[in-house]
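One protein chain is absent from this view; the other protein chains keep their places.
On to subunit A.
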Amino acid sequence: MDVLGQLLNTTLVFSTALIFASLGGIFSERSGVVNIGLEGLMMFGAFAAAVGGYYAQDAGMGDLAPWIGVLCAMAVGIIGSLIHAVASITFKSDQTISGTVINFLAAGSTLYIVKLLFDGSAETPLLDGFTKYAIPVLSKIPIIGEGIFNSYPTTYLAIVMVIVIYFILFKTPFGLRLRAVGEHPSAADTLGVNVNRMRYIGVMMSGMLAGIGGATITLTTTGTFGHNTISGQGFIAIAAMIFGKWNPLGAFGAAVFFGFSQAIRNYVQLFEWSRDIPQEFIFMLPYVLTIIVLVSAVGRSSAPSALGQPYDPSKR
């Protein structure tokens, strides 16, 4: 077995969730709504996928079951994000606060429901989840074939989504309007764009995508949902979004980088050179590198200018 190929493959498995969630973050923040609630939205998704996937599997749906899980995750992610949208867009409350609320409600309600549904058990029953799909011909290429073209369907979907969302955001009138609302809402309003509606769409898209992100974790990695299934991935996704300058392609790169930093932990003992270095230094290296890259990168980070401000047409 080729270690490099496996490392690449594991990297993509860990990255997939981060890619989806950071794409979600981009949708929300490009429309001007801070989304600190990605962690909670991922939790909603991971939970819904575990529960929905389990019942679908129980009903004998076989290979279709994990996809039902993904659909459930999308739906629950959207519902969860609506709490954030109503509080921060309609009631104009502080966006950071309502994002934090999502994190709390998700942590509480998902585990509460799991205990209700499965007789007090703290985890959902183990799922079969997705199986890896080898793309014909391409998967025979050395290293890359093993690394990239023999992945879970969700990983392929994530890569496709990066391109699709890049296209939507930067090449369509809808994307232009969404970005306009995040940069200069009153100007967009003057030109007839419904600011609040665009923001609702942005936040709901973020709920859906972060939900899928969470779903990929239960359906490909853990097979079950418990209290530590989502532990910090949402915040790493936020970091990936900022690192990638709110651009889908940049966030993709950053998500793969952070995925690599998680994957390397499983492989660190396999390399000759790494045995003499304390493992903690290898673990922290990616985070140190991120800061170094940010320091040396030219230009300030380019957050959408109206980020975090509720839109109030009576103010100018």
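To be clear about the criterion, a contact is a pair of C-beta atoms (placed from the backbone, for glycine too) under 8 Å apart; a residue touches a chain by one contact, two chains touch by 3 or more; residues count from 1.
By our rule, contacts and distances are computed from a predicted model.
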item: Among "Phosphate-binding protein", "ATPase AAA", "GntR family transcriptional regulator" or "ABC transporter permease", UniProt-listed name of the chain not shown; value: "ABC transporter permease"
item: From A:3, A:64, A:163 or A:284, residue that would touch the chain that is not displayed; value: A:284
item: Touch with the omitted chain, as defined above, among A:10, A:57 or A:98; value: A:98
item: Positions on subunit A where the hidden chain makes contact; value: 83, 86-87, 91-94, 96-98, 100-105, 107-109, 111-112, 115-116, 120, 228, 231-232, 235-236, 238-239, 242-243, 278, 280-281, 283-284, 287-288, 290-291, 294-295, 300-301, 303
